[in-house]
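In what follows, a single structure is set out as structure tokens and then discussed.
In this view, the complex is presented without one of its protein chains, the others remaining in place.
Letters A and B mark the chains as written, and numbering starts fresh at 1 in each.
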Amino acid sequence: MASTISWADQAVRDELIALKHHQPFVYGLTNYIAANLSANALLAVGAAPAIGAALDWPSRFAAGANALWINGAALMSSGPDTLQTAARSAHEAGRPWVLDPVAFGAGSPEYDAAIRSLLPFKPTAIRGNASELIALAGGEGGKGVETTARSDDALPIVQRLAKTTGAIVAVSGPVDYITDGDHVLATRGGDARLTQVTGAGCTLGALIAALLANTKSPLQAVGAAHAIYKVAAERAAHARGTGSFAVAFLDELSLLDPAN
Amino acid sequence: MASTISWADQAVRDELIALKHHQPFVYGLTNYIAANLSANALLAVGAAPAIGAALDWPSRFAAGANALWINGAALMSSGPDTLQTAARSAHEAGRPWVLDPVAFGAGSPEYDAAIRSLLPFKPTAIRGNASELIALAGGEGGKGVETTARSDDALPIVQRLAKTTGAIVAVSGPVDYITDGDHVLATRGGDARLTQVTGAGCTLGALIAALLANTKSPLQAVGAAHAIYKVAAERAAHARGTGSFAVAFLDELSLLDPAN
Partner (left out) sequence: MASTISWADQAVRDELIALKHHQPFVYGLTNYIAANLSANALLAVGAAPAIGAALDWPSRFAAGANALWINGAALMSSGPDTLQTAARSAHEAGRPWVLDPVAFGAGSPEYDAAIRSLLPFKPTAIRGNASELIALAGGEGGKGVETTARSDDALPIVQRLAKTTGAIVAVSGPVDYITDGDHVLATRGGDARLTQVTGAGCTLGALIAALLANTKSPLQAVGAAHAIYKVAAERAAHARGTGSFAVAFLDELSLLDPAN
């Protein structure tokens, strides 16, 4: 059975308190569509982001940062070797890192192979939608970057993926599930318009990295990232359309106060 | 003589109804300045976008998507061969595709040659400002990515370009003209601040691709994209400055209801 986790829980607030205290340097390799929103979301919660593969950044920043996230669509700006360098550097330096296999299983074998080549570097967490994670675990994929499967259906598969990879695995949907293979956390709520903001899912990957930087419990930190993401979206619900929803989502992230 | 087309026309609304029904997967190679706005505009109207040249995406996604758009400034992230692969893949798979020759004729011969190399793959539609299209048809260009010519002056040239390429050609300006060489549609209105939002023109190219995905009349679909773009801009007119205008433009796109 899944335990529900939400912004109402002190454990979630404690994770955000730790983040705001340590102001971790979080390094990301991501795609240029999502990069701006992800960086602004990290700044909004108090992390210090740097993004991109400028010369020796993938080795230096991945090892020197407090956490790393790799969004597979970073392959639109860098080769697989660059992503491998960053993943290896974080792994060898003992830094937590997040893998977001966006669009995995959507019909691009070379892309999928490049994502798989990162798994030996032991991501601390893997996040995606149901289609992507089912495909990563060996099933069928979705349509482009959109999911065609449900997070509920994916849960047993996602638990198996956590066991085989040793990662916390999180699947997004109307209900998000976060699992280490045994324990399952669930976050509800949020706002359906998150799926109409490009890079919103990618940004959740960045937030997970920031929460992993200084946690004692990776499962709890990944859960906290999801709860924070959902409460900010709920508080942005007043927005008129999808454009102002994205702006309000950042506003609410920046205003989240763990003491209130 | 040009026929006026606008959001008031049922034919325009029918094109948007088709888009919202089919939720087409629309793939784009574009520049990283415009990519975020274009993806959000596609999500706002109900399409499923993917952007970028990650490994085999240009061949796989261009053939597998319901429509493709190529913005020439994608050359800032990819080589001409990548754009050619995408154009060829869409052409051979019978997918509609849009060419946006942004900054064509602005003084970069290598860039212009790379854009020209895409024409043999028969774009379904070509869109640009007057300077770009006049240059593409063999005349003189503009200043950087800004136009120095008027859409009215360009119309006869644009009609010839449509005849020689077999594409629907659309020229943006205070009045937009859309032509297959014989018939001419005109859209009026919009908001001058569209020219002060980076990537707005590029985003029109993405919307054209989305409307072409499931249409029976490419001319009608390209016209509908322009009418949709203009009505959303008009409804965003309340915005205080150019920053909130871009946000409001996305809001209004997301709220467009073909039944009202």
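Keep in mind that, in the parts below, contacts are C-beta pairs under 8 Å (C-beta built on N, C-alpha and C of every residue); 3 or more make two chains touch, one makes a residue touch a chain.
Bear in mind the structure is a predicted one, so any value in this text is a computation, not a measurement.
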Candidates A:P49, A:G107 or A:G241 - the one touching the absent chain: A:P49
Contacts of chain A with the absent chain, listed as residue ranges: 25, 27, 32, 35-36, 39-40, 43-44, 48-57, 60-61, 64-65, 77, 246-255
Positions on chain B where the hidden chain makes contact: 31-34, 36-37, 72-73, 75-77, 80, 103, 106-111, 114, 143-146, 195-199, 239-244, 246-247
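Note that in this section only the chains that are shown with their structure count from here on.
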Euclidean distance of C-alpha centroids - chain A vs chain B, Å: 32
